[in-house]
Each structure stands twice: as structure tokens, then as C-alpha cells.
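The next block holds one structure in the form of C-alpha cells; read it before the comments.
Missing here is one protein chain; the remaining ones are kept as they sit in the complex.
Take a look at chain A:
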Amino acid sequence: MADLTTDFLGIKSPNPFWLASAPPTDKEYNVRRAFEAGWGGVVWKTLGSEGPPVVNVNGPRYGVIYGADRRVLGINNIELITDRDLYTNLEEIKRVKADYPDRAIIVSLMVPCEEQAWKDILPLVEDTGADGIELNFGCPHGMSERGMGAAVGQVPEYIEMVTRWCKQYYSKPVIVKLTPNITDVRKPAAAAKRGGADAVSLINTINSITSVNLDTMSPEPSIDGKGTHGGYCGPAVKPIAMSMVSEIARAEETRGLPISGIGGVTTWRDAAEYITLGCGNVQVCTAAMTYGFKIVQEMISGLSQWMDEKGHTSIQDFMGKAIPNTTDWQYLNLNYVAKAVINQDDCIACGRCYAACEDTSHQAIAMSDDRTFTVIDEECVACNLCVDVCPVEDCITMVALEPGATDPRTGKVVQKEYANWTTHPNNPSATAAE
């Protein structure tokens, strides 16, 4: 069986599945249950400065987006950092780490942007024996209004400054957790690197209003008739998170900076995808909040099976393997021509491909009186929408035309050579091929 052991910044864990800093990691009881269930590590829910803890609302903290059959696709939350006493948390962390030396425990921190505040808390954290810290520069609600969380994460200079303090006053790895509520994620990542961060983790949650109650005219979750934006997470945010991860993995300034991937990891497959984009591990929250800690068992068995099937013996074997294939649009091969092909044996004749293509795309699917659906190659631009809306997996596939074949849509012969937009004659700024 494949070895799932990961070494992230020198922090070892039996598998790459960590629980993200969030409600599931707020206290000893939950974290012990998580470790018993098999999680490789946890990032303890964010600690604040010494003193009276923050308070949470006493009404609903979460909103939700459902798919079919009330499947949770996305959750948003307006919960703040831990609302428990700093020392209670520190004692618990120390106890749990002592009992689970093989698991990773990272402590998430959020204190004001003042050197003294960091100088005060870091030795306390160091004393717990935890494996590292994660700087919460991401929470988009509540704390950001007080100049912390995303308010820091949106200013690269602050990120660099605070990271530097942490490296100065703390001996173990420092991970900077990034907010997606910015324009270009490469900027804060580069700032973290300049400040000496050992790694970045991303994404934190996205500003969101999940729904509006049409009776009370209040956004949900509604607290006594009023709502506020929360932080969005879960399967719905995975594409956004993976794109940001890939940006950091590819950018010259940040290339090679270790990444902990966060955002909608729900199955082993999600984790594998994040790792191929350069992540050294993944952090999970919504899946656990939806299904409980046991879900890690599927993640472990699924990733192991896939790695065995592919001949990967360790996470390192496939880490970052998709990065070379992640490029800019202008470098995509415009000489590649594909056509949709419908497998008639698998087709259940629902006609969704037809409706989608006929109404919203290229009128490239024909429907016969007996409900046989066939692709019209003369019209098909291989947009993939039919594949996307087909309820039967692999019933419709995209098949590439061989070089030398003629594309019935354009009448042009498919060229073997790669050619992209930068040299295309329609591109006013094309550079001459010579």
C-alpha cells in the first residue's frame, strides 16, 4: 500500500489530511475525536490575545447552498476565532500534542498588528509543543472589521511585517493563511515569502451571502432580522481555490514555496488534485462538518488505492505534476481539434445535450424522431457543454481529430504542429514565427 506519510516543512503526519482551523478544531474534545478517527493533523482554531475572549452571536452562524437532495455544496459562516480563554486552549493543545506525538498540531493565531502582541503570544504557543503556527490573515467577517484577519491579508506590507515578527519570536514553521478576497493572490503570497514564511495555506473563506429570506427580507443566517456577509467554503469554492493555488505554484516569485491546500476538499480525489497543483498537504473543514470525522477513512483508502494503481509510492511522486500543464490561455494549442461523440449504447435519450446545444451553443446536435441524438461535426466546436450536462458519465466524450484529417466545420486540415495565439494571424500583436 502506498505510503501516505507526509513531511510538510519538517512536520510529519501519517497522511496529508489535516483539519483546517475552524469550528471542528476549537477544543480538545473535538481534536481527540479527530485523531482517533484518523486525521493526520489539525490546525487548532485561531487563538487571539490574552484577555477577555471574543464573543460570538447567539443565533445561527451558518448559511448553506444545496445541490440536489440537499447535498451541501457550500457553507458560509459568521463565527469568529475561538471564544474560549487563551490559557484553556494552550493547556489543551499541550495535552493533546503530548498524547498524539505522531500527529501534526498547528496553532492558528490572530492578534493585532502590533509587534508586542505577537511577542507576547508566540512564546506561549512555543511552550505547547505544537509543530508550528498558521497566521490567520484570512477571516473575512467580524475580525477584519477590527483590523485583523482579512484586513491584514489584503495588505501585502502587513503580511510581510507580521510574518517577519513571527519568524523572529518563534522557532518552528510559520504558515501564512491567505484570503481569497483580493485581486491577485500572488501578491500576498510573495509578501509572505519575503517575510520569511515557511509556507502559505489557502484559501480562507470567501465573502458571501448565501441566501435571502424572502419573508423577512433578511440575509441568512439571520440574527434577529439582520444578516451580514460570511465566509464561504465547501465544494463550491474548490475551483476558485485551486486556481489560486496554481497561480502561486507557477509564479516566478513564489515558485517552490510550500503550499497547504484548502477549499472544498471532500474526497480523496479533491486532495489528489490539490497535491498535483503543488500542495504538500490539504486542509479540510466543510466535509467534516457535513459528514463527521469518519469521512477521512474514505480519503485515506481512496488516495492509497489511486496511488497504488498509478504506481506512486509517496505523495512526493505526484506532487506538482499538473503544474507544467497549467498554462496561460495564449499558450493553448489552437491546432488541436476535437469533436463530441455520443455513445449510443450509453445514451438514455434525456435530450439535455440537445437542449443545451440547440438553445445555448452551436446547434451541433441532431435529434431524430426516435430520440437518437447525434453530433453534427460540421457545427461542433467541441465546447464540452454536452459532456457537462449529460447525466451519464462518459456517455459523451471529446475525441481529437488526427493530424491530416479535415475538420468538417472549418474545412481545414488538422495540423500536427503546435501553434498558439501568440503567433496566430488574427492576433494583432502576433510575433512573426521567424
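As a convention for this text, a residue touches a chain if its C-beta (ideal position, glycine included) is under 8 Å from a C-beta of that chain, and two chains touch if they have at least 3 such contacts; residues count from 1.
The definition used in the following text is that contacts and distances are computed from a predicted model.
A.B. asks: Not counting the visible chains, the remaining one has a UniProt entry; which protein name from "Molybdopterin-binding protein", "NAD(P)-dependent oxidoreductase", "Outer membrane lipoprotein-sorting protein" or "Glutamate transport system permease protein" does it give?
C.D. replies: "NAD(P)-dependent oxidoreductase"
A.B. asks: Out of A:37, A:113 or A:350, which touches the unshown chain?
C.D. replies: A:350
A.B. asks: Please pick, from A:69, A:215, A:309 or A:417, the residue that touches the omitted chain in the full complex.
C.D. replies: Reading the full complex, the residue touching the unseen chain is A:69.
A.B. asks: Could you list which residues of chain A touch the chain missing from the display?
C.D. replies: Listed in rising order, the touching residues are 68-70, 348-352, 354-355, 367, 371, 391-392.
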